[in-house]
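Removed from the display is one protein chain of the complex; every other protein chain stays in position.
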Amino acid sequence: MPPMNTKRDGAPSQDTPSSFALPVVTDRPAARSDVVGEALEHAAANASPSEPGYGQTYWRSLEEKLGTPDYLEETRPEFPVGADLAPTGFARREFMHLLGASLALAGATACSTRPVDERIMPYTKTPPELVPGNPLHYASGMTLAGHTSGLLITAREGRPVKIEGNPDHPVNQGAAGPWEQAFLLSLYDPSRARVLRQGKSPRALRVLREELVNAANKAAANDGGSRVRFLSEPGNSPLTGDLRTRILKKLPNARFHSYTAQTHDTQDEATRALFGGQPVSAVYDFAQADIVLSLDADFLESRPENLGYARQFANRRDPNNGPLNRLYVAEARFSITGGMADHRLRVKSQDVLAVAAAVAQAVGGPAASLAGAAANKASLKSDHNAWVQAVVADLRAARPGRTLVVAGERQPAAVHALAHAINAALGNTGTTVKYVQSSIAEQEGLSQVRALVEDITAGRVDTLVITSWNPVFSVPADTGLKELLDPATNPNRGNLTVLYTGLYEDETSQYADWFVPAAHPLETWSDGRSFDGTVAIAQPLIQPLYNGVPESELLAMFLDEPYRPAYQMLRDYWQGQSEGQADFEALWESWVSDGAIPGTQAAPAQGAPDFGAASALVTGYTAPATGELEINFVYDYKVFDGRFGNNSWLQELPDPITKMTWDNAALLSPETAKGLGLEPGDLAELNYGGRKMTVPVWITPGHADDTVTMALGYGRDGLHEQVAKAVGFNANAVRTVKAPWFDGGATLTKVRGSHKFSLTQTHWRMENRPLALDMPLSELKNPSIATQHTLHRVKSELKFGVQDNLPAFDYNKGPSNPQGYKWGMAIDLSRCTGCSACVIACQAENNIPVVGKQQVAVSREMQWLRIDRYFEGSESDPRMVMQPVMCVHCEKAPCEYVCPVNATVHSDEGLNDMVYNRCVGTRYCSNNCPYKVRRFNYLHYTADKTATEKMLMNPDVTVRNRGVMEKCTYCVQRIERVRIDARVEKRVINEKELQTACQQTCPTQAITFGSLNDPQQRVTQLHEDERAYKLLHELGTRPRTAHLIRVRNPNPALEPAAPAAANQGSH
Amino acid sequence: MAETASTTYHDPLEPRPLVAPHHDDATLNETLLDHVWRKPGKGWFMLFGLSLSALGLLVIGVTYTLARGIGVWGNNQPVGWAFDIINFVWWVGIGHAGTLISAILLLFQQKWRTSINRFAEAMTLFAVMCAGLFPLLHTGRPWFAFWLFPYPSTLGAWPQFRSPLVWDVFAISTYLTVSALFWFVGLIPDLAALRDSSKTKLQRTIYGLFALGWRGSGRHWHNYKIAYLLLAGLSTPLVVSVHTIVSFDFAVSLLPGWHATIFPPYFVAGAVFSGFAMVITLIIPARKYLGLRDVITDRHLENMNKVILATGLLVSYGYLMEHFVAWYSQNQYELWTFYVNRATGPYAGVYWLMIACNVITPNIFWFKKCRTNIAIMWVASIAVNIGMWCERFIIIVTSLSQDFLPSSWGIYTPTWVDWSIYIGTLGLFGTLFLLFLKFVPAVAISEVKELQLELKHAAHQHGSDDALAGAGTLTHGAH
Amino acid sequence: MEATVLDSWVLAEFSTPDALVTATRQMREKGFEGMDTYSPYPLHGGSEALGLPPSRVPFIALCGGLTGVATALAMQTWMNTIDYPLNIGGRPLLSLPAWVPITFELGVLFAAFGIFFGLLGLSRLPQPYHPVFESEEFRTASTHGYWLSVPQATGTDAAPVMDQLKALGATQVTLVTGEKE
Partner (left out) sequence: MSRLSAAALLAVPAIGIGGLMAYVRSPYVTGQQRPIEQPIEFDHRHHAGDEQIDCRYCHWSVEESPSAGIPSTTVCMSCHAQVWNKSPYLNEVRKSFFSDQPIPWVRVHNLPDFVYFNHSIHVAKGVGCATCHGRVDQMAAVEQAAPLTMAWCLDCHRNPEPHLRPAEFITSMTWTPPEDKAKAAELGRQLAEAYDVHSRESCSTCHR
């Protein structure tokens, strides 16, 4: 556990909302100046005039209302007595507002001259745990698609400014993916919904509560609520589960349907079949697995539940940890996991079953019988045979229980069943695969939505409460939900009352009769289980900014109980759960401050898998149509199912594989595109299942032939989601319930027109340059002549007077470097999956602006850290290698000597300091930087930040003005803060207490930072590792960042050693 | 553009005259000052209007840039410099010809310089003014550009003298200052002549103010002659040093395509090349408009074409050497830049245009027919100007757009603001130049008179018209 | 300009530069001092005829140039090496080769200033007013006239000098009186 943030302060112990012990922050003062109005006005201005029925007229009337003072009076948060805003609330809020403009936001107006007559607003009553100017850290959590991950959130004077993984959480272990980190941005998102409304009229919360209580009481009395339906996210929250139980007690005939766009339908189906209907999850242990076979499983992608897997896997890619594992991946599109593969087989998604069956057949045991059943569903392509045979041989040669086969969630239950069977046959059950009770007990997925749709169609529903994210957008088009909710298409719509709660006015909210703005999870108390069962307590960091209502409080309204705030409900629930345990108070405090409840891991599943029962899954499987193109739908690495669509950090994050920002595309392999006469950026008409859609085309090397892959989550049309609007196209429009993930029979025809994509990397070849080095471990140990030459170029000594004419500066402890640190970094390419969590971490930590699609299109993206993605080998079936590059802090920095004003200079400890306020912006440094890691503020990218958005800024980092160069600083603000703490305490900095933001969040620990003057530090050892080399070493820049050669562990049977060396790079 | 009758009667083998023989001091004075007193013609006003509208574009472009930021240009992450520095180098290069004509030819006592030196110096001055705009504008925060000057600030910080940009600041400001001084010192006697032949009190006062009270005193001439010669002597190494320093902007960096030791001579040659071309481009219409065919004769033009040929060959040699060194070093990055990126990359069209204009075009001047045909040389000179602009584009944009890491390669596309600022500087140049033509003697009158006298002496001594042409061998100073 | 001391000159115009030079030489041989010639361009042999010593402009230029070089070297060394030494890309604090361009430029600049201000100073320019400007005929001195001035003590008879000048070929001779500078 890397205890970067060891201060675990702020376990609140009092029990009223007023004593969250957190400063209450809203942009209330801004609200007085009619922020609501402005937002809605903005939305109205941007709303499409052709919008049927729910367009401008509606908003104009709302707008008129918003203009009047009575309205504002009426819509003030109207909590029942006892829940009203605390008396301290206002003052702190006020303080924050003004503070936001001055002290805490130091840096927001960087590079201006000295401001005059600035006001300082001190606290009237300083919260006891807070020292103004110092950060506080709180444990919390984030729930995504049925998994709650543990977070550690940094707050400055009451503003959460950074999200990191909770080091005490068993899955996160300090790491956090892009989604968890970017979650923070959505908290301050000015386009979040803020008006509770019935139809077109704003309503007070009290009115809603009365309405719901009445409705619930009436329904209970009439028929036990048989006409009431709830559509919610999977119930991994114990508190919500308890509320459900209690609602069902009151309304026994009501029904809860669980749906989240990222379903576990098929894997669930498989495990339920194996375990006699029990809800069971498979938990993998990659640390034990010597040979891993992924059947279209992207288990290294950055989804929160994969963070632990990624770390385990990466530890097995480091030759210093023992023999490398070997990863085989069979998949259609290039995924993050596919990029890490030693051997990747490009197959259509529908052919994965054949691969699975062939492997199952070969390993024998229960697998063979299932494989037999699969034989007539799919037959292995002859050119896949050699690959499969090699995999089988490898799996069988490995020690029993030391292999692992993982099936992807897009694959049908049959593939999952086969994978489980193969694991059983290889003796992996109980070693690399463990079956535990699932943290989600109920059925979930599209089947649930289908059941709901049937009920509504049949007129069996009159009240529908939707708490799951935006089902109208996220379900396939043919589900029929939208048509049922839309009065224009459903004549009986009047009989149905729909209540929807969400963070945004989105596609679903426009059909809701009641819309309740939800409290952001960082604004309220909640809990949730991670996929391994561990319960995390998510505490709020801030009072609701936009009057959002917590889901738990909304559900509690159906119970007609005296009002209890979410905090009270949560605490009461857990007090009830720990009945009989002494001193609940202390327990609670430790849970909240640790963020996780110990001992809540899921129990092992009952019994052993019964593969006989699973054969029905295989025999019942209907293979999709072959012929034409196979269409594939995948979740997006950035916006997931679309719920992060309004998150500009994620929209601008380059896709790990395509490096595309602000877009999705129909991805094709080069051959297929050639066959169809399509070029990147062309428009094509997609014809599939009777539906047509025009899509822009992009070509990715390594994509399976005759398949087209489209990411979901784009083409959002939420009313107020300004960022997400009109980005990409909505692939759900052609998706069907029958084949939600892949199907055959699609065609693409070139049509007129083109689409401008914004990519951050357009050239995918290394042009034989020794940049991201990648070779089999055996090649590194016994290098060929070509490899020796390459290694010579990247790591040979630069002799003074021969290759180097500049005398070395003395960075040892001494007069020129009194404190004796020599900062350096090491990046292990063997560990890096390219997940991009570090990019978001850097963006959040360093106040990096988002520039928008147009600016990315002209190569002006601002991310300090980029992940270079190269393909090696043939264009049709290349290998992929990721290389994170940020400023390497050259000791002989080419940027520095060309700066005319000393704006970029070296510190005594070897940092390449960038002094924003001295920079005049000649851009010479960037021109002369061979790594091109410098970023220039071509425009004033932070100019239009609202007061609320400014609260996100890290006050320790200057917000850069236009015309100023910027770049990675090795997180110098962290160094200086830790240094000052250490210096005040008269000690040296401990390696553990100082981590850069990218290093801190990296799930695979690919990034290491520290002082190279200390031989004990990990970074020093990595710099001396035989794999360490310096990027563009031959230029004599002497970088402080070392990259470690990525080593592969190819199966000699598949990859003869000789040609590998030829591709290594140099000539 | 046919030639005037006054020169066509010469035997083609005979050297052409430097000053048409039918002038004395008074008529020279009249001819050369005529355009100052005359009301400008329609053509002048038309050109002036055109220049002013282009200047308007500059104002719009610059205002917009200052208001929004450099982002309104096409510059981006790999291509940090583009039109801004291309135009800077291009204008500085053009400026250099003026100084060279004026100073180097003076030092080498090339008599034919006298008719065109004022003209060329003015061109230098205005071109350097246009050039000087760009280093200022191209900074992200031009309001802090004064930080490049060493002054005792409250920050306690200084400029960084290892940076070629600081060298540039010193070089360009020195160059502008010295050029202005050189030009002004040369102008003083002519301003006095203007003052003394002025017809109104206002004219007399204004020209009198600028003439500083010059009376043509022998004691003044005594110091003046040596001062002017010394300024010329200083300007010569200065002009070489300025373009050397401009080339250091590139040569000192480590970018493939920039990092080359041949840059200083190659840049200086290129500057002279483009500068002489610009002189031709401007002087052909100007001498027609000003009626100066008698003092700016065909011989001047032919000599300039010879210089263009020579420098064009030098520039071609520079290209050749760049490619040769890239091949000889077998440096992977250099090879890519010179043999893949330039010739076949995204900007290959510009590259081949550059080759056509800079390598092929000057070779037509091997032929006397081309050297003496006004139409051909005018078109060729414009081609060279375009070619030299392309050269800077190739050096700057192409090298930047594809450097070491293929991951960060990018494409540069100019925006309307880029174009309007470029065209705007042409307008600024044109405006200043037309004002110069209107208000200041475009030919150094005192020098022409002196030359006239010398030529007459020589003719008298040799009793032959040959001497009119051979007068170049006469010394300039006292016998 | 409180001094009202008056000075007088005899001005004589000659038709050709050669005549002027010859006349000047002869006048000087006759012992006239403080004469000056006026011509639209430098006269060949004019300086010798007036008996002027070598110009001091080159010396001033040399001093200026050397001052520039010394200033530049001292400035760069003091600013980047002594007053605020910074580690710039690992380059030596005293990067003398990098100091060369500015040293050269500043040398040239100061030399040029030396020349320009030296010229102005030695010629006592700018001089917006001079008594000779009172003479309308003298305006040809900058266009096509060749003039000789001979100082004449105010109040004394100028006729002998004027006669002598006429004898030497002057086309016209006048007496000008004005305030002393």
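As written, the chains take the letters A, B and C, and residue 1 is the first residue of each chain.
Simple rule for what comes next: contacts are C-beta pairs under 8 Å (C-beta built on N, C-alpha and C of every residue); 3 or more make two chains touch, one makes a residue touch a chain.
This structure is a prediction, so every number in the text was calculated from the model and none was measured.
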| item | value |
| --- | --- |
| Of A:972, A:1002, A:1031 or A:1047, the residue in touch with the unshown chain | A:972 |
| Residue among A:118, A:585 or A:810 touching the omitted chain | A:118 |
| Residue of A:449, A:650, A:911 or A:965 touching the missing chain in the full complex | A:911 |
| Residues of chain A (touch criterion as defined above) contacting the omitted chain | 87-88, 90-91, 94-95, 98, 102-103, 105-126, 131-134, 818-819, 905-909, 911, 913, 915-918, 956-959, 969, 972-973, 975-976, 980, 983-984, 986 |
| In chain B, positions touching the absent partner | 151-157, 213 |
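Operating definition for what follows: only the chains that are shown with their structure count from here on.
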| item | value |
| --- | --- |
| Comparison of A-C and A-B (more C-beta pairs in contact) | A-B |
| Intercentroid distance (Cα basis), chain C paired with chain B, Å | 29 |
| Distance from the mean Cα position of chain B to that of chain A, given in whole angstrom | 58 |
| For chain B, residues contacting two or more additional chains | 157-160, 162, 164, 166 |
| Chain C: positions in contact with at least two other chains | 84, 86, 88-89, 91, 98 |
| Residues of chain C defined as touching chain B within the complex | 17, 24, 36-50, 52, 55-58, 61, 75-76, 79-80, 83-84, 86, 88-89, 91, 95, 98-99, 101-102, 104-106, 108-109, 111-113, 115-116, 118-120, 122-123, 125-130, 132-133, 139-144, 147 |
| Touching residues (chain side chain B, partner chain A) in the complex | 68-81, 138-142, 144-145, 147-148, 155, 157-160, 162-166, 169, 249, 252-255, 332-333, 336, 400, 403-411, 413 |
| Residues on chain B engaged by chain C in the complex (per definition of touch) | 24-26, 29, 150, 156-162, 164, 166-167, 170-171, 173-174, 177-178, 181-182, 185, 189, 192-193, 195-197, 208-209, 212-227, 230-231, 234, 237-238, 241, 244-245, 248, 445-447, 449-450, 453, 478-479 |
